[in-house]
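Missing here: one protein chain of the complex. Every other protein chain is in place.
The chains carry the letters A and B, assigned in the order they are written, with residues numbered from 1 in each.
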Amino acid sequence: MIDVNEANFSEKVLESDNLVMVEFWSSWCPPCKIMEPTLKKLKEEHPGITIGKINTDRNRSLTKKYEILGVPTFLFFKEGNMLHREVSAKSKNQLKKIIEELR
Amino acid sequence: MHNAEKTCWNCPAAKLKGNIDFRACGQSMKKTLDEDKEIVIECKRRPDLGHFEPSITFEQCPEWRKTKYGYLLRDMKVMILGIDGYLGWPLALKLAKLGCKVSGIDDYTRRDCVMEKGAHTIIPIPKMTERLHVAKEVLDVEINFRRMDIRDFKALREFIEEVKPEAIIQYAEIPSAPYSMVDLDHAVEVQNNNVLGTLGLLWIMKDVVPESCIIKLGTMGEYGAPLTGRPLFEGLFPSDAVLSWDDREWSMGGELTPRDPVSFYHCSKVQDTFNVYEACKYWWLRSYDIMQGVIYGVHTEEIAQDERLRTRFDIDEWFGTVINRFVSQAILGIPLTIYGEGEQIRGFIALEEAMECMVRLIASPPEPGQYDVVNQVSGIYKIRDLAETVSDVASKEFGLDVKIQRLENPRVEAEVHPLEVVAKKLPQRGFKPTVGPDKEIARMLKLLNNKVMRKRIEEKKYSIMPKTTWSGEKKDSDVLEVYEPGTKQKTGYEPRFHTK
Partner (left out) sequence: MNGNKSVIVGIDGMPHQMVEDLCKKNVMPNLASLLDEGALRVMKSSTPAVSSISWNSIITGANPGEHGIYGFSDIIQGTYSMCFPNSNALKKQPYWQTIKGTHVVINVPATYPVKKINGCHISGFVSLDLDKAVYPREIIPKLEDINYHIDVDAEKGHKSETLLLDELFKTLKARARALDYLWDKYSWNTLMFVITGSDRIEHFLWHVYEDEGHTLHERFLEFYSAIDEIIGGINNRLNEDDGLIMLSDHGMERVKYNINLNTHLINEGFLQLRDEGRGYNKIDEGTRAFALEDGRVYINRKGQYPRRTVAPGQEPELKKEISDSFKTLKIGGEQVIRKAHFREEIYHGAELGKAPDVVLVPNKGFNLRGKLSDSLHEESPLSGMHNPQAFLYTKNVDDSTIADNPTVEDVIKLVR
């Protein structure tokens, strides 16, 4: 999982060749912190996708740009386009389903 | 070291200052999309750094020194509310010995409540003034003590403003389930003291020390013991815990796990949980809610150094915890009192382990705004198995003749139930259990199985048997059976414990 921020967002997310899922998270948000093991498992099962995490407090203009109103929020990008948005903690199966549909 | 990679974000010395641009002269006004804007902080301990990004790790920062429990802030200011108590006093000494600047309050509620029962601490303890002198004499530590009721918010606020503690340990609660069930007045006293004390503390912290962590004692009893046997997670569901219904599925990740308290005292702890959770949400406070198992034991490295430094040891039906009570019963020759079937399973932790855990948590502050929960348990056991262990150690190593009795359960609780506990956060912070019931029971017997102590237990033996029932009646519990240890088959559920 990579750390995404305002400086590397273009390169890591918009210009990536893979399907990219980014989680917008915040340190005070329990459901966010808890997603870590699920995301790790997802990464193992789908090595072809890129999973990134963006801290909302430290990347405020990115957060504003994508109109993130609640955390965690998952955004899915392919070839520079945002394809899908999911809000709130998700189970591995829920995320898997979305990933498989979007590939 | 478990906390080497934590950074200024976690450190209580960091004051968040807001967003500023990193280049000031002339160019600071231009916002360009690809420049990093960073939240900057000021460090209360290193004002010469000016404003900077909060990314210095504990390993890099000269204010954090290596200790055997992890990196700890040099001269860390820790305030213990309830510093005269069973846990408060040993923790104060341990932290002071580690180089912390320890302060604390107490109004001796515990001493008064135990006296109300007509009981006393079996291990004699001096008054606080003497305790402080002995600590200086024997351990060469100074503790800043103020006598105070936690609900005297004006005085509490003044003290916190003066000291500016970097961590606050909230131990100032009445920790007795039977005490809270005695009658209306007792129930009110427990909830008033516990809940309002914590609530006041939270408001004061928000104003005075919002970057310091509140480490408050909850209890495993908040969770109850669900008959389904579902695992007791550490306060919040993991993301792969899923609710499925109506052919749909939801992740429960991050939500508070259900609470099912077992007395009005346990209710007060659950209420505390919600108050602390909210305060973190509204005010970006940082907290550890400690679901501690049943505490037992008499030993820490510091209190063992002088008999005047010892901590209290209660065995009455209100304030004695079960293993401590069994040990004193064994010494007196009273059959060990298990309630009902004795198949109740609980988490347990020895005194010295609890102290180590507390230090490791103080060393590892959460993120700003984070409400974190820890199951502070080093082993889970069935009550009747513990009775067997006590009698085993007592008879084999101390020649005592021990029997076990089953009493009519004065409480309303499941007597036969599964228990599966998850306790990973303390091991992640470097904690490994070092003391099992066997070892600590032997220590307790060594300390207490002598003429002087036996006399002190004898004096208060009428306070041992349970009289406080959950129904409100004051009556002796009927004896259902007395038996020899080692004669019963193992039955019922097996506890399950996850630490990795």
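As a working rule, a contact is a pair of C-beta atoms (placed from the backbone, for glycine too) under 8 Å apart; a residue touches a chain by one contact, two chains touch by 3 or more.
Since the model is a prediction, treat every value here as computed from it, not as a measurement.
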Hidden partner chain, touching residue among A:3, A:45 or A:79: A:3
From B:49, B:227, B:243 or B:482, residue that would touch the chain that is not displayed: B:49
Residues belonging to chain A that touch the chain removed from view: 2-3, 5, 7, 58
Chain B residues that touch the omitted chain in the full complex: 8, 17-18, 20, 22-32, 35-36, 38, 40, 47-57, 60-62
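The working rule: only the chains that are shown with their structure count from here on.
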Gap in Å, rounded to a whole number, between the CA centres of chain B and chain A: 37
Of all residues in chain B, those that touch chain A in their complex: 9, 19, 33-39, 236-240, 242, 249-255, 280-281, 284, 367-371
Residue ranges of chain A in contact with chain B within the complex: 5-7, 10, 26-38, 41, 57-58, 60-61, 88-94
